[in-house]
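Every protein chain of the complex appears in place save one, which is left out.
This part shows chain A:
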């Protein structure tokens, strides 16, 4: 008997299997649901289980979320900035541009410092990746990738290679040769393969493993030598825009932030999502751990930066101002964690007092959006990459 002939009042994604198809509008325990005919069949055959409909599950989830919020709220006996009132204010900063790195022909999208505290790698929209000695302004290596929008780049801990990736959905590792005439692009090795753009990459403590985040909503850990996928991390419901490894020598966690407004902390060993934070009102563009590894900061398109503590499992500070209306694209801490540098789409860098919550300084100089900023490994300088085709080093 053909039961495909029913009057389909609506067409769309089925509540159960999400496939788009003609929907039957039926009622289950007085709740309206829209299932495609296949799912109705399945359900009828399996019999209805109490409390198992999508709607009731969603209700359960909401109740749990509220309960969790309440529980966490009980532990918020005081605000961070209140406790920080007894701390001395930061001395007035006199940070100036000390170097301007010119050489990219288009927007600089990403940069990373080398462990030697003076070299850095940067990548741009025109596919070029340049390794600089920031101190002398010397361009030491240059690679041209076949794709545009190289959004992610990272320096290997040994200083002997760089990783880069972007719109090509891949992340490649390029060994740096001492021979200046050698064509580095020929030695480029594809390591990571995603199904959408690569938004961020980072080596773990060694040159042998690479962690990537992607527009396909996942993060992944790769073995550089074989290109093998060691672990993948699923949980974000939209593009992942940034990741940062926990600074601990013994730690095995990292944090990621994305367009689903969530920041998730992951266990690298099991691939599990350990903690999740959702308080931003728009995309999270960047996440960065506090130097002790017990907390992290995030930058978002909602024009705020927020500070989350892992032990309290909640947001403990918000850095915002009425006059800051453009999204924050990148954040990093100074060495002690007292200062938070944040780059914005209004071409400025705001320096926040992490503990007290007020803005200490604002740095002007760039002529277009800041895409990324990083404090050098020994904390002596800050480098910012911008859509104005330059990088600036501040100290």
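Structural remarks
By definition in this document, a residue touches a chain if its C-beta (ideal position, glycine included) is under 8 Å from a C-beta of that chain, and two chains touch if they have at least 3 such contacts; residues count from 1.
Following the convention adopted for this analysis, contacts and distances are computed from a predicted model.
Selecting from "Regulator of G-protein signaling 6-like isoform X1", "Large ribosomal subunit protein uL15m", "EF-hand domain-containing protein" or "NADH-ubiquinone oxidoreductase chain 4L", the unshown chain of this assembly corresponds to "Regulator of G-protein signaling 6-like isoform X1" (UniProt protein name). Considering the full assembly, A:239 is the residue among A:112, A:168 or A:239 that touches the omitted chain. For chain A, the list of residues touching the undisplayed chain reads 13, 15-18, 52, 54, 57-58, 60-61, 64-65, 67-68, 71-72, 75-80, 83-84, 87, 90-91, 93, 95, 98-99, 117-118, 135, 149, 151, 167, 196-197, 199, 204-209, 215, 223-226, 228, 230, 237, 239, 241, 248-250, 252, 259, 269, 273, 275-276, 281-283, 290-292, 294-295, 301-304, 309, 311-314, 316, 320-327, 334-339, 345-348, 354-355, 362, 364, 367-368, 378-382, 387-388, 393, 395.
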